[in-house]
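Provided herewith is a single structure, encoded as structure tokens, for subsequent inquiry.
For this view, one protein chain was removed and the others were kept in their places.
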């Protein structure tokens, strides 16, 4: 008898394998991110086993990118200096085939960061674009959200996410209650996670940083994005057991990211 | 027999009502604030039930202000980019009658931010000015403090606070052991709170953000400033029961802001 349920495009055991590799050889992740989440993102990377470096000025971002294993570009609070730094880092990344991740925070309704995102996408293709549904819809040509919260679901954005992935030759990770990750062809859904994640600032931004870390660890960007998403949401499930209140949950999330073993990741992730 | 004790200008039940409204319809609060407290302020807003958005660059701050329900301007670490952004956002706020809150951190002894504050006050009247006693005295023409800590008490600054409120048609909230809030005519005192609040950076700055959230929720700015002050200090009272050590207190404060119900707020606040 043949099962009619398709297997997920990514095997849960591969996620554990990717995490084991990250821990064995911590990737150096250059983060050009926003003032709200810089500390939190660095702490998420350190707790998970990666090595963050926030080099985000115009004169050093390009040269430093040549030494980084992966780069995160997060558009949360761009300024003149950091916008220049983003362009410099992505230019280096494109020249060296270093993977980079674009987190297009609030792209769409905000004109300048939308220009920056499009400029970066012209310089080269990111390994992964991570955003909420509104951001992904906006980047795909839609209207976008209101502020930084999504008004749409990942399910509703999936078609646009697939088109975006094909257009830029990238993986698109749409965060939400059920995370949807696609390279245009393959689709992976991760259904771990807890609502309190939306009551702590920067969980999505830190996920972008963690995705970047895994793009510096494994070649398959779909696997990288899925592993990071699984890691964040499985750790959140465990953390929410100790507390679903936002202050203590955030502390517990760092603890659980640190404790999460490759085997636990494989066992606890809900892929479809 | 007639009571000779005057009733407070704001009824404790109105505070619970304001909190219930904020939770039902989370205001979008644009924060142009400082690098020290950006994450903390966003987490305080999220835990309390509001929706923060840190849009603080010159090209987007003005347009974004047109969509915000309220705006916070905090002068903690101004730079060229963010100072321009403040002016752009307040200009939009003035044109649209969107409420904005001024937190004049360290105004007085520091010349540039004092200029910025006065420029903003010329563009339009904030709904609320929140500061410690030294900052309020400095803004009212006095000598100001040393750094970010107040050398004066709210009681000593009350007369200047009332003058400021009348001059700019605003509400002035003077933070301290007993918070004093005035529109020039009415005066409300909130005597909740705990000394450990001064051992955690940005509790006052986050209160400014929370005041902004309530100005986006209720029309009466005196009620908005009082509700935010009551919420922060009542949550602090409860948090300090679990820990009065600064690290764990800060975590507990976020938890208690999240847990605080409108009824508890009304019951626990000490107004006079």
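Residue numbering begins at 1 within each chain, and the chains themselves are lettered A and B in the order written.
Please note the rule applied: contacts are C-beta pairs under 8 Å (C-beta built on N, C-alpha and C of every residue); 3 or more make two chains touch, one makes a residue touch a chain.
None of these values were measured; they are calculated from a predicted model.
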* Residue in contact with the excluded chain [from B:49, B:78, B:104 or B:262] -> B:78
* Among B:186, B:199 or B:268, single out the residue that touches the unshown chain. => B:199
* With the full complex in mind, choose from A:10, A:55, A:90 or A:187 the residue touching the hidden chain. => A:55
* Structure fact -> Contact with the hidden chain, among A:18, A:42 or A:188, goes to A:42
* **Contact footprint on subunit B, counting only the chain that is left out** => 34-37, 39-40, 76-81, 106, 109-113, 146-149, 198-202, 243, 245-248, 250-251
* So that we can see where the missing chain sits, which residues of subunit A does it touch? -> 28, 35, 38-39, 42-43, 46-47, 51-57, 59-60, 63-64, 67, 79, 81-82, 250-255, 258-259
